[in-house]
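One protein chain omitted, others in place.
For clarity, chains are labelled A, B and C in written order, and residue numbers in each chain start from 1.
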Amino acid sequence: MEKLSFKLDAPIRAGGSRKQAIVGVVASGNLEVLLERASPSDVCTIDVATAAHGFGTVWEAVLRDFVARRAAGGLRISVNDGGARPDTVALRLAQGVRMIEEPEA
Amino acid sequence: MNDWGMQRTALGERVTAGQRYAKGKIVPILSLPAFMEAVIRTGDRVCLEGDNQKQADILASALAELDPREVCDLHMVQSGVVLPAHLDVFEKGIARRLDFSYSGPQSGRIARMLFGRKIELGAVHTYLELFARYFIDLTPQVALIAAVSADKDGNLYTGPNTEDTPIVVEATSYKNGLVVAQVTEIVDKVPRVDIPGDLVHFVVEAGKPFYVEPLFTRDPAAITETQILTAMLAIKGIYAPYGVRRLNHGIGFNTAAIELLLPTYGERLGLKGKVCTHFALNPHPTLIPAIESGWVEQVHCFGSEVGMEDYVAARPDIFFTGPDGSLRSNRAFCQMAGLYACDMFIGSTLQIDLKGHSSTVTTNRIAGFGGAPNMGSDPRGRRHPSEPWLKAGAEAAPDSSPALRRGRKLVVQIGETFGDRNVPLFVEHLDALELARELELDLAPVMVYSDDVTHIVTEEGIANLLLCRNSDEREQAIRGVAGYTDIGRARDLKMVERLRERGVVRRPEDLGIDPLDADRRLLAARSIKDLMLASGGLYRPPGRFRNW
Amino acid sequence: MTTVRADAASLSWYEASARQRIDALIDRGSFDEFIGPEQRETSPHLSIFDLPEQFDDGIVIGRGHLDASSVLVAAQEGRFMGGALGEVHGAKLTGLLRAARKLKEDVLILFDTGGVRLQEANAGELAIAEIMRAVIEVRRAGIKVIGLIGGRAGCYGGGSLIAGTCSNLIISEQGRISVSGPEVIETNKGVEEFDSRDRALVWRTMGGKHRYLIGGADMFVDDAALAFREAAIAALQLDRRCDLAVLAAEQERLERRLKRFGHARDAVEVWQSMGIEKPAEIPGLPAEEFLRRAADKRENADDAR
Partner (left out) sequence: MTLDDILAGLFPSGIDIKRAGTEVAGRATLSDAGPIHLLGITQGSPVGVDEAIALARRVIEIIKSGDRAPILLLVDSASQLMSRRDELLGLNEYLAHLAKVLLLAEAEGHRTVGLLYGGSAAGAFIATALAAGTLVALPTAHPVVMDLPSMARVTKLPIEVLKAKAETTPVFAPGLDNMVRTGGVHFVWSEGEPLSAQLAAVLARPAGDDERDRLGAARGGRRKAAEIADRVAAIAMRSCTEPHDD
């Protein structure tokens, strides 16, 4: 497993009030994304444990775009990755942000 | 005095030789080896029927069992190199030269044998080209074909999988070639005469059906959210604005997703009747929901598809069927239809370079072309107008005189930026170039040339290459939809943004599509079982696709 | 009482994740997860094999309301390591069952498992033994343990033995119950014994319809979350014991099955000897028509499980 950590400026603050959200499963070509609230609200930290070695620069590119486009400020994101492709990673991250913004039941 | 009937005489000798092992036209299967040795001569040009679907498998095995001391130096001219026996004939020294079109499952072995100089390669063709050459300079002296049944006079019923048989027989039999058919059974009266007995010299009763590969079955259960997103982009960003009604689809999961989105997403966009009404297409199981919900008016087929026979027979308003009720497919005619009568081809590929050339060749594999290059090319001989064709032509050359402007066929490559095992779709150089160098081929095996492709669709968006005015724009438009591949990450951000403003690159959000809406629940069928149920039980998928 | 409907329209049980299944099964918003993913109670053993972990170790447990009654729920995630049981995964279910016994709350187990997780095989095997014992103890305390089977991974290996201890089983056509998987039989006994690539054979031997017909499952539902929900609500209304009378009845039931069908080579023969009309058509039938043909013909396991 390769572990990667990122602390990125995230200009858009995550909305909603849920404490956490989780999407996806760890399987071949898939990943799970756990999102939790953390401060400060203009930073997003992301910890990745991935089965695919040597894709650090791709992860960074995907994550930078993600924090620039989506409301990820104030989130601590933890990823367990089963070797997902970048498009799947981007999709799960976006799904995670949508879920944590959903109104609480 | 010239003898103008030497070929006819030679045919007569073959027939006489063959009759020693036959009762009338019927060759008992036990006599097949001796029969084959009697009718096939060293140096013959032989067409062994077989494409990406049906196979004259019994005759292929019999050919591979010939003694190379008796028969050798054959020149094989055949659509498909698919069965192990197809290459065994070269391995054993029975055949020497090969002209073909498609290799599929033998693509690795054929490459190794070419490297090892076990095969003298004529050329890799498209189906239509090879068929064309059957009538000019590659006319077979012997054709070994496959049918469902025959009567004692040699009339053949080829059933739903007629495919290449008529054109092979036409080219061989009318030019003094010998035609031998394997059939499942001999019957008193065939259900319909697909090939007249006059053209068939011998028939072998195989006792079992010829092999057919279910090549066009895509399990909806395997369609991913990303593929659904690409399908949404294609429907909303290409089908809708061009009003594409006459088209051909490739066999990938992206196009299967499109077929399954028509009755749901397409319906919501109000596109029913406005797009996808006429197809040159095999009977894809994933097309069932669209047919059942009234989207599709007519489909002509290259071949059939395993398990779709009863469904097709029950929908004669949609498909071409014979008086016996079953499908009539014809590869040559359908290729012609795809080339000249369709306004769009959309399919997947394995590699796209910065110019937009695409190829399904990977190192050490020669998969051949099949029909894709004919589908995926702009026919310069086309003269009839249609809305999509004219619109595409106008986009490509807005300043030219409308009355003198050629239209353009829409040739769309669709795929995810990364394929299986994280292999990028976009590359600096096609593997096909390396292969051509190693095999000393004159041409790199390119599936769709850069000047034919009009659009590239990935989950990142649509690149409309018709709107690019120079090679820089073209390259950046391609990079612009190449996502996180090395090619994509090296894009010129500013230039891509400018292209986006001009609509050359369109992102999902530019089309009002939220990637988060790409949900499997949009699929009109999510499993093979759903397809079976949608067909009212008429679709009978092969066992390996079932989960019930 | 008004029924609180879950948001389950058109959700395929087979395709859904463990969390989606719970969301669709339980009254909306009522689920309270125990040891959720934020606790990061992952398997301590997968790293030995350099394999990725999942924060919930492939099982979601907690409490929710089903049609306004409080129930304990466990859902296996069939896509993570095939839903296989390891130490943490198993212990979460064991703990839930032990709590159920004390609290007298009914339990729903959403099976989706290939059995023991081989990277922690001993721990997984023992977890299964512990879970089975806990199920029986729960049932003897008068509490129901209802199994729901219809996931991608099926219900195989030790998971199928746990299912065999449940008071009631709800299954869809996609659900499969079997101790040895098709590949395992083929690998050990040869393709002549079992061709694992013949998926029609797999389903007709192990699938939901066959299990329902022979009494290996009690309720047959469509592959839809709402159908599972309605069946689970109905199952909660039933009275199920686990005493000598019930197990003696099960003994009789299973002996009778051997007598009636022990010589059958294929499921279709079994269905034929049950008197099912046109048995070869069974796999292709939609649920409603299947249930019609099964009625009065299938083996019933009520009060004998």
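Structural remarks
Keep in mind that, in the parts below, a contact is a pair of C-beta atoms (placed from the backbone, for glycine too) under 8 Å apart; a residue touches a chain by one contact, two chains touch by 3 or more.
Since we're looking at a predicted model, the values are computed, not measured.
Partners of the chain left out, restricted to shown chains and counted across the full complex, are C. If you put the hidden chain back, the residue from C:185, C:276 or C:294 that touches it is C:185. Touch with the chain that is not drawn comes from one residue among C:63, C:152 or C:240, which is C:63.
When the whole complex is considered, the residue among C:21, C:211, C:240 or C:293 that touches the unshown chain is C:211.
Remark: the residues of subunit C touching the chain excluded from display are 32, 34-35, 41, 44-45, 48-49, 61, 63, 70, 72, 87-88, 90-92, 94-96, 98-100, 102-105, 116, 118-130, 132-134, 136-137, 140, 142-143, 157-158, 160-165, 177-180, 184-185, 187-189, 193-194, 205-206, 210-211, 214-216, 242-244, 247-248, 250-251, 254-255, 257-258, 261-262, 264-267, 270.
As a convention for this text, only the chains that are shown with their structure count from here on.
Summarising the inter-chain contacts, the pair of chains with the most C-beta pairs in contact is A-C. Spacing of subunit A relative to subunit C, judged by their CA centroids, is 33 angstrom. Distance between chain centres (mean CA atoms), subunit B to subunit C: 43 Å. Here subunit C touches subunit B in the complex through residues 10-12, 14-15, 173-174, 197-201, 203, 207, 209, 283-284, 286, going by the rule given at the top. Interface residues of subunit A facing subunit B in the complex, by the touch rule stated above, are 52, 55, 57-58, 61-62, 83, 85-88, 90-91, 94-95, 98.
If you check the complex, the residues on subunit B that touch subunit A are 224-226, 416-418, 422, 459, 483-484, 489, 515-516, 518.
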